[in-house]
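For this depiction, one protein chain was excluded, whereas all remaining protein chains were kept in their positions.
Right, subunit A next:
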């Protein structure tokens, strides 16, 4: 498989090369008396690594996403992305949420091109080089199995198709960092597994750093190099698991007894975290 626009990088990131670093971060919503969402949160993700974050709901996983992308700034501690201290929205991240947030008045293709109208590097080139960008978007559509759907409107697509298009939108500007917040939560099991493979392949060829928030432990283990388990609110990292299953991973890995054991291990950890709350 070839993903357009990405330089296939042999460089898979030495493990001593942190790309995202969260260092003893506290974030409280809504002023002094507000909700302390995360406290003493520390984790780091290497360049090109696929990290997954799991934890009880409301523990601050989405908050972690907003911290890394600079949408929220921590009250204490530091967030560093690509060597730079984050003190404003990072502008190199692609994001995708559970809710696909496609704009209903734009065709799928125009939705996918939207980031290019925003990101500084592209917004001034877009008009002149539109054909080139459209070609790129169409190739991306093809890689996620949506070839020829570019001129449909989002509401003409099924939920799974919208989420595929959503991934294309998150990738069109070749972000160095892809943030996925429970992207497949609303999909049926079959579609979800298909999309796991789409993400797996995108990651394999692009070398993009991915942080995936999910409540699906099988999803986390199937996809990630490392899984971080978070405590209940205020969230912090309780434990991290290196997932050693060799890549490329095939879907039937999830029926492997070792895989199941790993799922169980994580499951009981999260159950304990919830108990502790």
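One rule holds for everything that comes next: a contact is a pair of C-beta atoms (placed from the backbone, for glycine too) under 8 Å apart; a residue touches a chain by one contact, two chains touch by 3 or more; residues count from 1.
As a working rule, contacts and distances are computed from a predicted model.
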| item | value |
| --- | --- |
| Protein that the absent chain corresponds to, by UniProt name, given "Pyruvate dehydrogenase E1 component beta subunit", "Membrane protein", "ABC transporter permease" or "Cytochrome c domain-containing protein" | "ABC transporter permease" |
| Residue among A:118, A:135, A:251 or A:276 that touches the chain left out of view | A:118 |
| Residue touching the undisplayed chain, where the options are A:19, A:50 or A:97 | A:97 |
| Residues belonging to subunit A that touch the chain removed from view | 66, 69-71, 89-91, 93-97, 99, 101, 103-105, 114-115, 117-120, 153-156, 169-170, 173, 179 |
